[in-house]
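Structure provided below as structure tokens; questions to follow.
Every protein chain but one is kept in place in this view of the complex.
Think of it as A and B in the order they're written, each chain with its own count starting at 1.
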Amino acid sequence: MEILAILSALRRNKIGALLIAVQVALTLAIVSNCLSVVEQRLQRMGRPSGIDEANIFTLGNQWVGQPTDLKARIDEDLAALRALPGVVDASLTNSVPLRGGGWSNVVMLTAEQKQPTAHTAIYFADAQTLNTWGMRLVAGRWFGTDEIHPIEVNDTSVPAVVIVTEALARALFPDGSALGKDIYIAPTAPSRIIGIVARAQTPFAASSWGESFVENSLFAPDEFINNGITYVVRTQPGRLHAVMHAAESKLFAIEPQRVIDRLQPFAETRAHEYRSYRALSLILGTVCALLLTVTAFGIVGLTTYWVTQRRRQIGVRRALGARRVDILRYFQTENLLISGAGAALGVGLGLALNLWLATSLQITRMSLAYLIAGAGIVLVLSQAAVLLPALRAAAIPPAIAIRSA
Amino acid sequence: MLKMTRLSKIYRTEVVETYALRDFSIHVQEGEFVAVTGPSGSGKTTFLTIAGLLEEFNAGRYELDGIDVRGLNDSRRSRLRNEKIGFIFQAFNLIPDLNVADNIEVPLRYRGLPASERRRRIHEALERVGLSARARHYPAELSGGQQQRVAIARALAGSPRLLLADEPTGNLDTQMARGVMQLLEELHRDGATIVMVTHDPELAIRAQREVHIVDGQVIAVAAQPHLVAGAEMQA
Partner (left out) sequence: MIKYYLALALRSMQRNIVLTVLMIAAIGVGIGASMTVFTVLRTMSGDPIPQKSSELFVPQIDNWLPAHLNESPNLVGGLLDQLSYRDAMALMRARQAKRQTAMYGVSFTATPTIAGAKPFIVRGLAAYADFFPMFDVPFRSGSAWTAADDAGRTNVVVISGKLADRLFPGGRAVGRTIDLDRRGYRIVGVLKPWDPQPHFYDVPGGAFSEAEDVFLPFSTAIDRQMPIYGDNNCDDLPAPGWYGHLNSECVWLQFWVELPTAAAVQRFRQFLYNYAADQRSIGRFRWAPRVNLQNLHQWLIGEKVVPDEMRVSTLVAFGFLLVCLVNSIGLMLAKFSSRAGELGVRRALGASKADIFIQCLIETAVIGAFGGIAGLALTVAGLGMERMILTESAARLAHLNVAMICTTFGLAVFATVCSGLYPTWRASRVQPAWQLKAQ
């Protein structure tokens, strides 16, 4: 059939065919791996943090000097923030999801346990934190005002009651019976789980270290009395930026001798934490686009050259009865054979590359689906690229057979 | 000048072995104008490519200007070709990118001559073929006859010992052909050694001597070429 004839004709132009096949193979290997890495990062970036992101802003607060009446100041600040028009609620904490820095701890089921059952982030919460963060309680209850204790930075007391995220609850008690159970975040005393919220990510969501426990968070009923705290404010929809500025002015009005930094809507916190993922996606995405372009142009260039070399031959075929569409099909079939061989090679290369990336750079393994999808993209692109020179070939007039210069 | 003794050239493909030249001998003295004739496929083109050191041969001996060419490496052969031989091709083979003067300069560049020497030779060669006015023109701007004369100038510029012409008038109309043949005869009168391959008996007549090849072998060598033409018609 035609295919065998094409193959034997190719044997006389081995190097050119090899070059295209190698380009296709390399492109496929690289593009499929990049797609896998980017998809994984994008998927991580798309995870919800569990809080009402669109309406939350945070700010860091530090008073000048070492005031001794920190609790009073904090309570005054919070009361003023909560009273601002447009504010749903405000609360105090040590950190928020996706912050980058915060507290982490191990969790054990018994005091004597040597190996931790789970890792978790610890958030200091007050009675308003549930409402401020906009989280959803799925079991039990939130803390009452009388349960909140003031705590300082080197305070090592263990909270008697805690609230955990659903993920942490399941990690600790896979049978779903977490509510009311005791856990140990330090061997000295137990903490009882009195409530479970649906979701709250840790501050470490974009680090490879934190990836294994990104959904595990634990709330301790502690008012964090420290000079260097974070206020979280939740506004009514659409009023975020106005309230942000009002809040800053109000706080300075209460006490000008302070420094407010990182006053930012939560969207900025999220963007900052995931900036390296975004950068990687952009870089890899750009390189892949360029790669596909270069390979496509390479196919166009090389095939155009082959057509020119075989002008006479093509004219003869036409003179002997081939229609334009037959010539077109000839070149498309030829290209499909070469690119197909390249794609087959590329699948192997892609798997090898992925294996190497997985072992040396902790990139997760890519599913075969990416390679198949990648092969599909590359083959379609290749056939599209060859269309132009193939059409030019089909347009060669049969008279060339006789008249060739 | 050009001496081949019992030369053989075999083309081998996967299936077939063809003798392009078989036991071929020819001796061209200095200052001779020899025409090499024969039907198409007779081996005259092969003879020309071997004479011009463009191809190697399988058996026999070839001396060019007293030098035995057997066993010379590519570098030496190229040097020899550059210094001893001037080519005049049927299809002119001028380089379209370069103007007339630069085209003539090409073989001189491979000789390693200084710029002033090259300029002098180009000037002389153009004068010889009567195209000094066209030094800056490009081949596309010249007629066929003019292009062939440029090619002859290129052949002459290196002061070759031997001029090898392959159907020099094949691509020219009658009038231009006449002009080119006149030039070749002039060159011969001035002392050049010319070997011209042609299938045209009218051209062959203008040479001093004719060597007729059929199937890779010399059939006849005649000092009066018109006699050979008659013999062919009878056979």
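Throughout what follows, contacts are C-beta pairs under 8 Å (C-beta built on N, C-alpha and C of every residue); 3 or more make two chains touch, one makes a residue touch a chain.
Keep in mind that this is a model prediction, so the values were computed, not measured.
> Specify the residue from the set A:72, A:287, A:352 or A:372 that touches the hidden chain.
Reading the full complex, the residue touching the unseen chain is A:287.
> Quick one: say which of A:180, A:228, A:348 or A:376 touches the chain that got left out.
Reading the full complex, the residue touching the unseen chain is A:228.
> Among A:84, A:106 or A:160, which residue is in contact with the omitted chain in the full complex?
Only one listed residue reaches the unshown chain, and that is A:106.
> For subunit A, which positions touch the chain that isn't shown here?
15-16, 19-20, 22-23, 26-27, 29-30, 33-34, 37, 62-66, 104, 106, 114-116, 119, 153-158, 186-188, 207-210, 226, 228, 257-259, 261, 272, 275-280, 282-284, 286-287, 290-291, 294-295, 297-298, 301-302, 304-305, 308-309, 357, 361-363
> In the full complex, which bits of subunit B touch the chain not displayed? Write them out.
Touch with the absent chain occurs at residues 45, 49, 52, 54-55, 74-75, 77-79, 81-83, 87, 89-91, 93, 95, 97-98, 106-107, 109-112, 154, 158, 166.
Simple rule for what comes next: only the chains that are shown with their structure count from here on.
> State, to the nearest whole Å, the distance from the C-alpha centre of subunit A to the C-alpha centre of subunit B.
Chain centres of subunit A and subunit B, defined by C-alpha means, are spaced 74 Å apart.
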